[in-house]
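The other protein chains are all here in position, but one chain of the complex has been omitted.
Let's look at chain A:
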Amino acid sequence: MEWSFLLVQALSGLASASSLFVIASGLTIVFGVTRIVNFAHGSFYMLGAYLAVTIVPWLLEFDRSPTLFFAGVLASALAVGALGVVMEVLLLRRIYRVPELFQLLATFGVVLIVQDLVLLVWGPVDIPGPRAPGLRHGVYILDQRFPAYELFLIFVGPTVLALLWLLMHRTRFGVLIRAATQDREMVGALGVNQAMLFTGTLFLGAALAGLGGALQIPRVSASAQMDLSIITEAFVVTVIGGMGSVPGAFVAALLIGLLQAFGVLVFPKITLVLVFLLMAAVLVVKPWGLFGKPEAAAGRAVLPEGILDPRPLDLAGKVLAGVALLALLALPLVDAYAVKVGTEVLILALAAFSLNFLVGNGGIVSFGHAAYFGLGAYGAGLLVTKAGLPMEPALVAAPIVGGAFAALFGFFVVRLSGIYLAMLTLAFAQIAYAVVFQWVEVTGGDNGLVGVWPSRWAASREVYHYLTAALTVAAIIFLRRVIHAPFGATLRAARDSAQRADAIGVDVRTHRWLGFTLAGAAAGLAGGLYAFSKGSIDPTLLGIPLSVDFLSMILLGGIQSVLGPVAGAAAFHAVKDFFMPLTDHWRLFLGLSIIAMVLVFPRGLAGAWASLRRRPA
């Protein structure tokens, strides 16, 4: 390979890296100050592109000058920043006092809403933006032609980095951002107006995302899938760099851009998984990312988020659980479709319950729980389709497969904590997804495998419903028992203070590892049951969207409650099933429902139930 080619390929990588950094810097600043895992950051990026393909051509009508082009780009970025302020004031400000994870759910609702609003406003056809006047051409670098606009992009990243450095070190606002990133409580205690600080941060973060999107329009067309394609990559960059660290994000973006540019030369098919491999490797070696530091509050005793006191059910609770169970068992009296939906609710309830066993009881926030659900489904499905085994042994294998992979991944996962732990679960889930996706000979690739149907005796919807009910209810009762048992209490102790638990002789890591494995096994069982209810397996069962759905379910139900996730799964699935047949824009309504529930029941459905019960008669 000639040097000129390697140079140009490196420049391509730098241009990508620069674009990625602009977006990721906004995400990392927002996380640093507000501790919100802002899923809507990708939506801001998409809105930036859509606004730019609207504003910039309109400006270029007056004069095709570079000045007007960049004025349009900046105007789009500022407009997106204003939208960030709107989100902060209308939504996030109302929920700062609730568990941090809840804000994640709210931003996920925003993602769904923005997706459909973009389709409503701009229509489904991709919109190409104009090229930048004066930068349309290619320039020769040695004997290779390279786009002038990308040369320009290479300088945007360092410029933004320099401007952010000036902001952070030369302005009061920047100093406060840095202070809040290091210790938010202390900044509040010193009398800083947090509302203003958070609003300003959201403005800055959203404007950077919008700038990233607007700068892309000469290269890519604005499309409704942009948000999800960028958000995972932006998360990976911020995590590798260390959450809250702007220079870290810069280094991480460079690393990813160059790795991508040269990776495709060696392994053309590695595109799916490369960034996640890098993230997993970095987190295993450096648990706080490259430039991140352990949180100042890490050793401090804080009010834990999650199950506090798993009391036995009181009379009303028992009645409610009994009625719900009876209703599920009586579904065959309604109609065939109700049975089908009921079966799915039971399966999702088990998956959600197993996730809350980790999140609510163990403080282990997993962003990749669908991996164990999907691997269980694949374990069962492959035994049926490839080995020709019947349903019964396959259903035994499902939790074993889910548990085995949870044990493997969990071994590394439980060494971390907080957001880094969550991102490592996401990385492992994506690696598992990529393997299933790409190993066509065995897994059928993204087409998946069909023919995963129950044995003859369980083939009817009703019998399968009762089989599912028996297995899921038994598994939920078992997990609930574990929560009440000393093992569950030990996990809670490790969640609330790892040091103190350690001091009284608890082997924190082993306990968390066992908990992770158990939850993975339960999710695997749910996955196996799901495969047989659908007749097919495919990689979407391991995907990020399903993991996010599970998180939404437990948050809707309430992570402080033992049985709340079951109600959350039922509510989430019912809302989706209600809106999907009604309209193409069911994502909009699902998103609105999620946000409404977040605002009305800030502690989940179970929290609402509890406060109803506690109210004096």
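Heads up, the rule we're going with is that a residue touches a chain if its C-beta (ideal position, glycine included) is under 8 Å from a C-beta of that chain, and two chains touch if they have at least 3 such contacts; residues count from 1.
By definition in this document, contacts and distances are computed from a predicted model.
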{"item": "Choices \"AMP-dependent synthetase and ligase\", \"ABC transporter substrate-binding protein\", \"RNA polymerase sigma-70 factor (ECF subfamily)\" or \"TldD protein\" - which one is the UniProt name of the chain not shown", "value": "\"ABC transporter substrate-binding protein\""}
{"item": "Absent-chain contact - pick from A:L265, A:I477 or A:A574", "value": "A:L265"}
{"item": "Of A:K340, A:H484 or A:R509, the residue in touch with the unshown chain", "value": "A:K340"}
{"item": "Touch with the omitted chain, as defined above, among A:H137, A:R500 or A:R613", "value": "A:H137"}
{"item": "Which residue of A:P124, A:P158 or A:P390 touches the chain not shown here", "value": "A:P124"}
{"item": "Sites on chain A contacted by the missing partner chain, in the whole complex", "value": "1, 5, 8-9, 12-13, 15-16, 116, 119, 124-128, 131, 136-138, 144-147, 149-150, 218-221, 223-226, 229, 233, 260-261, 264-265, 268-269, 271-272, 335-337, 340-341, 344, 437-438, 440, 445-448, 450-451, 453, 530, 534-536, 538-541, 545, 577, 580-581, 584-587"}
